[in-house]
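What follows is a set of notes on a single structure, which appears directly below.
In this view, the complex is presented without one of its protein chains, the others remaining in place.
For subunit A:
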Amino acid sequence: MNTASVSLGASVSSQSRLMQLAMAALLGIFVVGFVGFSHIDAVHNAAHDYRHSMAFPCH
């Protein structure tokens, strides 16, 4: 794909680009996983309505 001229970080090498995108995706997965899947009671209770409304397995 013709990404070089229009990507968000135009000047980075392809390996560094891969690393940075992977890090961003992992950060996103961690955030969603922590709020949506944590077994810690306080986290579960705080995000309770959100978990139900987003159809995450809850309880």
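The rule is short, and it goes like this: a residue touches a chain if its C-beta (ideal position, glycine included) is under 8 Å from a C-beta of that chain, and two chains touch if they have at least 3 such contacts; residues count from 1.
The criterion applied here is as follows: contacts and distances are computed from a predicted model.
Participant: Determine which name in "Sulfate transport system ATP-binding protein", "Glycine/D-amino acid oxidase", "Phenylalanine--tRNA ligase alpha subunit" or "Cobalt transporter" the UniProt entry assigns to the undisplayed chain of the complex.
Facilitator: Of the names offered in "Sulfate transport system ATP-binding protein", "Glycine/D-amino acid oxidase", "Phenylalanine--tRNA ligase alpha subunit" or "Cobalt transporter", the absent chain's UniProt record gives "Cobalt transporter".
Participant: At which residues does subunit A meet the chain that is not included here?
Facilitator: On the side of subunit A, residues 1-3, 5-12, 16-17, 20-25, 27-32, 35-37, 39, 41-42, 44-59 touch the unshown chain.
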